[in-house]
Structure formats: structure tokens, C-alpha cells
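Taking it in order: structure first as C-alpha cells, then the write-up.
The complex appears here minus one protein chain, its other protein chains still in place.
Letters A, B and C mark the chains in the order given here, with residues in each chain numbered from 1 onward.
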Amino acid sequence: MANSKFEYVKSFEQPDSLLPNTWIVVRVDGRGFTKLCAKYAFKKPNDRRALDLMNAAARVVVTEIPDITIAYGVSDEYSFVFHKSCTLFERRASKLVSTVVSTFTANYIYLWSTYFPETPLSPPLPSFDGRAVCYPSVNNLRDYMSWRQVDCHINNLYNTTFWALIQVEGLDNRAAEELLSGTVSADKNEILFKRCGINYNNELEIYKKGSVVFRDYELVEPGTHNAAEAAEALAEPVQQSKSQAEKEKKKRSKARVVIEHLDIIKDEFWGQRPWLLSNKPGKTPKEP
Amino acid sequence: MANSKFEYVKSFEQPDSLLPNTWIVVRVDGRGFTKLCAKYAFKKPNDRRALDLMNAAARVVVTEIPDITIAYGVSDEYSFVFHKSCTLFERRASKLVSTVVSTFTANYIYLWSTYFPETPLSPPLPSFDGRAVCYPSVNNLRDYMSWRQVDCHINNLYNTTFWALIQVEGLDNRAAEELLSGTVSADKNEILFKRCGINYNNELEIYKKGSVVFRDYELVEPGTHNAAEAAEALAEPVQQSKSQAEKEKKKRSKARVVIEHLDIIKDEFWGQRPWLLSNKPGKTPKEP
Amino acid sequence: MANSKFEYVKSFEQPDSLLPNTWIVVRVDGRGFTKLCAKYAFKKPNDRRALDLMNAAARVVVTEIPDITIAYGVSDEYSFVFHKSCTLFERRASKLVSTVVSTFTANYIYLWSTYFPETPLSPPLPSFDGRAVCYPSVNNLRDYMSWRQVDCHINNLYNTTFWALIQVEGLDNRAAEELLSGTVSADKNEILFKRCGINYNNELEIYKKGSVVFRDYELVEPGTHNAAEAAEALAEPVQQSKSQAEKEKKKRSKARVVIEHLDIIKDEFWGQRPWLLSNKPGKTPKEP
Partner (left out) sequence: MANSKFEYVKSFEQPDSLLPNTWIVVRVDGRGFTKLCAKYAFKKPNDRRALDLMNAAARVVVTEIPDITIAYGVSDEYSFVFHKSCTLFERRASKLVSTVVSTFTANYIYLWSTYFPETPLSPPLPSFDGRAVCYPSVNNLRDYMSWRQVDCHINNLYNTTFWALIQVEGLDNRAAEELLSGTVSADKNEILFKRCGINYNNELEIYKKGSVVFRDYELVEPGTHNAAEAAEALAEPVQQSKSQAEKEKKKRSKARVVIEHLDIIKDEFWGQRPWLLSNKPGKTPKEP
């Protein structure tokens, strides 16, 4: 029995390949996490277990998809960066987004009991949506990453102060909101310190900076490798020899995928880790 | 601290709203399920537990997303149909696909232990990719559904015969493959019956027809409601009164989401269930 | 000398095929025609020569591109409708739009001196932009056509009254504008009749209805051919025999392309001309 009579419907699928030679960011966002925070009584302003679970799921995504060079997470969102030379799934947006979202979700659900051993999941389950955005230049990409980290800082300073006013000072939500309305960063720092006795600088880096996930190689002296320029010079998908590609693949698979809480806005982070932009694996660090 | 310096990167996100007044099919496909079948020793040609798990996950998706009017699953794939008047997420492809994929994945992982109590999951976890396709007319949509069900039939007849030759007749893979090469349906039916003593007609409907998931209302006399024509006549998203919309929403949420194994190629299925195409909830069936 | 080193740039061209089985409308709009009207002293409220030139250019477009079943023009815009089964240029948006725009522009420039023999063109020349929009159903398409014709009516009634107040009654622009502000159709009809002695009904049909361009065959009795339904039933590009296709092509090429000024909102127009929706050529009308 042939299927040809109906097969014409395949032709209705529209291509959605993303422009070559651009950085692809797939961002995953928690769906309805305000409700979820309440349901599972996440701690305020930050629930360490919830963030560790996000990071653990993200680490699996980065590990399983070597085309991802770096990921950055804050709160219930995670951004995964595919190198601009990436040709995975012919760069089809729906394949890239759905694969990242599915892998992330699967691991979030699977690892839940590790991070919340006393709070079992129940339906409706946590889920995530996703989207892909292309950035043509290294500057655009770094500005995207900076945007997310600045957002992390702004939100965390606000939330830390807001919840301190409630938890330490006993204000109600509305009073805290009113007090903070119109304040700038310096004001919040001062309120936090003077009224609640909290020095924002002493807050945990994971809360202040978010989390960055990447393959770890030996740091280089900043300025010795201009990876950004090298990346820009790359006009087309690299034609490597098979053996070279194989070698890099092996190196990548052996690299440790780490979760750090660093400043990714300044040049230093990128200068010391040229492999993030060049996509050439670095030296494997010596065992400590 | 303002974030305006970096916020321009938001403008790089390209819109991906799907054409209005078209049926949206989001299809979810298992990633690397050949390996997965081996890893968890799925039974051949069909593993009932694996199909029941797929169906259970799909039922949650249909239940949680009322804009889905019908879903059809076979093997490791599931197609979810959004009514052509749907405006969920402004019809953005990435939101629709990622939400379906994430909800499906979350429930697949969560429900795994119910269907495979003695085979715990281990990394790498099952995951799914997804895509969205638009169909302008009821005929296109029904042809899509028919395409999937014919595919189910073709594959199942082949697999049933192939594995019977191996499991009953003791052939090896290659011999079975060669024997079936070039055969048509009638040949396979005969081989199955004559050599393996299996009447294909007696196989389970779930294997022969796949699974169809939908909200269940009272069947109508075919021919009394021309839902297809009504659907075609609908040119724009319906402007309902709030109370009417509220009423339909309530009816939908009370409807039982069923899993059936029916012929969805013939007119009868659609004729008896006009709500699938019209998106107007039917009568709640009497309790048995 | 091989060109392979640079040829990779071809892969950056993104596909832009329009969804199959949808009606494609390519609309052409005059660029900066307000200035152009002033430069060439177009008559107000309507310049018959300018409209005739638009119509003549549109007639060439319809004649040269047989995939266009109907076109509708008003003022400095023209909408060309490609049948939903059309596969010209693999339905690539940029090819369809640019071909229509270029053919239209070429003929507009070429025919200018026929319609404006005493007003030669001078740079900057008239030009047009264009866009393609898909409509999934006959209802959507007819609503699009109705939208343009209602717009024609609204604008023409306003302009006719506005310019009558100026030309007949001697008001200045501002006074005329103020007088018309907030008026409905009935008011304008009355102002026109009572103050300016003009009965709007006696205005030329080309001004009141715009222009519709199509291949002319013998009219049929409305209700005898349900072309809309037939068109909806059509799910995929028709697979005709070569000879049948050849026959239809010949019939189409012999058909006279006419310019009429008819009501295209009511059913009658479409009922009498089933070929517009079915894309099957009708009977060639007898010579008068």
C-alpha cells in the first residue's frame, strides 16, 4: 500500500534554517514559574536548590551538545550559545530550539528529586519554552550576554532588598514596593545596609552574577589570543580535515564542563578563554 | 543601573507567527529512539508499555493545552493539531513548538517509572524534537492525518512480519529482510499467516491504527453537522462574547480526554465528532 | 579559473516560498505619488488619464502572467491575485513580487506618453513597491478584495465631496476638511448634492468602484457552478495531463483580458465567473 496519495502534505513544511555565520542563542524560559515557586515553596529572594537544579540541567545540555560553546543562566531562564560556524541540524531553528528545550526539560524533571528530595513533583509539571535568536558579530553576542547579566544584577539587587525589608524589617509587600519605587542602585544598597544590616557585596556570587557553563581548558594570558578577531575573520563553516575534526571532538568530549559565577561583561573573562569564541579547544588543565 | 546600553539586542529576535486561519500541526519525534529501544530492551515489533507511556504524555499535553483539538501518535512520534482559529502565543512557531515539546518531555520522564517500574531511566535521557507545519484547508489537515495513519499501517505490517519471521520462524535479520524485499501488503499478510500462523487482523488496534487523543463528547449522526464546511467558512478568529467563551472553556475543561485506536482516514470518524473541526464543544456524554 | 572559493556565499540566500494551497496577493503601491500628482498636475479628485494608465499597465501584467486570475486597482495601487494552486517560481515571494513590480513599472513608464502625450516624464521617475500576502480560504481572499473596494468607495466619496467644496463652492482646504470632519456617508452624499449640486450616483463607475482586470469568458447562471467550494476542495496543486494543461493554456492565452468597474463585494460577480476561483477557463464568448 503506497502512501503517495497523502505524501504531498510533506511539502507544506517551511524551511527555517538560520542565517549562516551568525551566533545562535537559544534561550529557555520557565513557563509559569511564579505559580511554581509558590507551589513548591521556593525560598525568597533566591532558592539555592532551584538554581542548582537549573545549572545541573544546563550542564547536561552543554555536555550532550558539543556545538554549544557557552551558556548563561539566571532565575528560571538559560541561554545557550551555538558557535557561528555551527551546522548542527542544518541550523534549522525548530530542531535546535526543540532539542535544547527537550533535553533541558528532561533533565530538570529527572534531577528534581536530587535537589528537592523532600518535595516530590506533581502535575502540572515544570516546563519551559524556547526561542532562537541570531547575532551577526562578536560584539552583538557579548552585548546579549551582558544584557542578561546586567538584568540578573538589577533584579537580584531589587529582590534582595525587597525581601530583606519583608523578612528582616517586617514590612508587607506593598510597603516594601512603595519604599523601593523610584530608587537607584545606590539607594537600594544603602537601604539594605542601613535598615537590614546586609552588605550586598557579601551576597553569594551565584545570586549576584548568575551562572556560566562552559568547557574548561587552561586559562591563557589575556591579549595573547585575539579570539574575537579570529572569529570575525571566519567567513564560512571551517573545512577541517577529518582527523583534525576528530581530534577536536575528542578534546571537547574530555573537557570538564564547569559552572562558574563570573563577570562575563568585562573583557577579561573572554580574553582568558579564547576557545569560547574561536571554538578551538584549549589545553586540558593539569589535574590539581 | 539602566540596562539600556545592551537592550538593543532584543531587536534581533525575528517574528515567527504562523499564517492566520490555517491548521497548525506540531509534530514531536523521539531523538535517537533506535538506541533507546535497545538500551531499555523495548519489545519487538511493538512495546505496549512504551506506547502507553507516549499516549499518557500526549494526553497530558492535550489536557493542559485546550487549543489542541486532536492528536495522533504512532511509534515514537506524536502530532498535535491546533485549531485554525487558535491565537495561543500569537501563533508564534517557537513558543508553540517548545511548549508542546517541553510538556510532552516532562511528562514522558515523570511517567516513565509508572510504565517501566523495573527499568529505571539513566542518562542520556529520552528527548524529543519538534516542528510546526501549517495546513490551509480541512482537506490538507485530513490528508496529513491520513498520511501518518497509512504510515503506521505500512510500518506495522512490515515490522510484524519481519519480527514474526525472526521470533517464530527463526530467520536472522538479513534473511527476513531479503524475504520481505519487494513484497506488497497482500504478500506480507500471506507470509504472516502461512509461515507464522498469525492473522494480521487479530493484531491489537493500537498497533495497527496508532492512537488518537481528543476531548470526548456525545457522538452525532454523521451527515447532520457539516463541520468541515463550517470550519472552511470561518475566515477569521471568532469573536465570541466573553460569557460564551467562558462557557465553552468550562465545557472543554470538563470533557474527558480519551485515547482511542480508530480509523481516522474515513469520513465516519470526523462526521461523528464535528467538534474536532468546528472547535465547538459537543454534548457531555451521559455517565455509563 | 574556478569560482569555488567564493561560491559558498550562495548558501546565504534564504528560501522564501509561500505556503502551498493559499491565494497569493501581490499588491503594488505607487511610491511618493502625492508628490508625483503635484508634479504632473493630476486632476482632482480623480485623473482619468492616470487611472487608465494604471489599468493599461495592469492589463499587461495579467496578460503576460497567466497564473494571475484577477487584479483589482484603485488610485495608485493594484492587487494581483495568483490562484492558490499556482506553482510559478516555486511560489518564491521575492520572485513573484519583483516580477510583478518590474513588469508593471516597465509598462507604466513605456505607456506614459500614450496617456500623457503633453506631459513628458522627467526624473525622478514614477516607481512602485510591492509585497505578497497569502490568504488560506476563498472567504479570506474575497474579504481582501472587498476591503480594497470598500476603501475605494470611502476615499472616493470623501475626495469627491472635498474637492467639490473647493472647486464648486470655493472653500479652502482647511474649511473643507473641517466641514467633513465627523461626517458619515449619508452626510457627504447630502453635502455633495445640496451644496454642490452633484449626485454621487452619477459619478463614473471607474471612480466609485475601481477597476477589475480578468480574462473574459461567457458568464454563467449564478448558482450553477460552486467555484468557491470547488476551490476549497482542491487540496494540492492539480496534476493535469499534459494535453489538458496545454489546452487550458491555449484557451487562457486566447481569452480577452478586460478592464471592468463592477461590484466585487457581492456574490453575483463571482457566481457568474466561476473561472476566477476554479482556475478552469470558461467558454470563449461569441463575437458580438
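As a working rule, a residue touches a chain if its C-beta (ideal position, glycine included) is under 8 Å from a C-beta of that chain, and two chains touch if they have at least 3 such contacts.
Everything numeric here is computed off the predicted structure, so don't read it as measured data.
Considering the intact complex, the chain excluded from display touches A, B, C. Note that of C:Y144, C:Y217 or C:W270, the residue touching the chain absent from this view is C:Y144. Contact with the omitted chain, checked across C:L53, C:I68, C:C134 or C:V213, is made by C:C134. Residue positions on subunit B in contact with the hidden chain: 8, 11-12, 14-15, 17, 19-21, 235-237, in rising order.
Residues of subunit A in touch with the missing chain: 19-22, 84, 134-137, 139-140, 143, 232-236. The chain not displayed touches subunit C at residues 1, 3, 5-10, 12-14, 16, 28, 31, 60, 64, 93-95, 97-99, 101-103, 105-110, 121, 123-135, 140, 143-144, 146-147, 150-151, 153-154, 184-185.
Here, only the chains that are shown with their structure count from here on.
Taking the mean of the C-alpha atoms as each chain's centre, subunit A and subunit B sit 32 Å apart.
Subunit A and subunit C have centres, each the mean of its CA atoms, that are 50 Å apart. For subunit B, the set of residues touching two or more other chains reads 134-135, 140, 143.
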